[in-house]
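Just dropping this structure here.
Here the complex is missing one protein chain, while the rest keep their positions.
Right, chain A next:
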């Protein structure tokens, strides 16, 4: 059984940054557009990951938060194989929005 390592390199981060940037760009928070943005970000991230063609299952999570002075914490814990699986998180913000995208890659 051949297993490839999940490589958390800079390229991965940049790809996700691009995905978020291209979908939201300079827009300010609009409740009506949220669903569209979320689907766009998550789908483009996932499609870029599949283009890498590695034998992994992916989980992409996106959190969009309006900047209003409130606090937010996220934590994740995983039950997996440390040598083959990994995760990567990208934070992006503009004047009115915070966006956090996490990607988990599990080897099959």
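Of note:
The definition used in the following text is that contacts are C-beta pairs under 8 Å (C-beta built on N, C-alpha and C of every residue); 3 or more make two chains touch, one makes a residue touch a chain; residues count from 1.
In this section, contacts and distances are computed from a predicted model.
Choosing from "AP-1 complex subunit gamma", "AP-3 complex subunit beta", "Two-component response regulator" or "Tctex1 domain containing 4", the protein name stored in UniProt for the chain missing from the display reads "Tctex1 domain containing 4". Touch with the hidden chain on the side of chain A covers residues 1-5, 7, 9, 29, 31, 34-35, 38-39, 41-43, 46, 49-50, 56-81, 83-85, 102, 104, 106-108.
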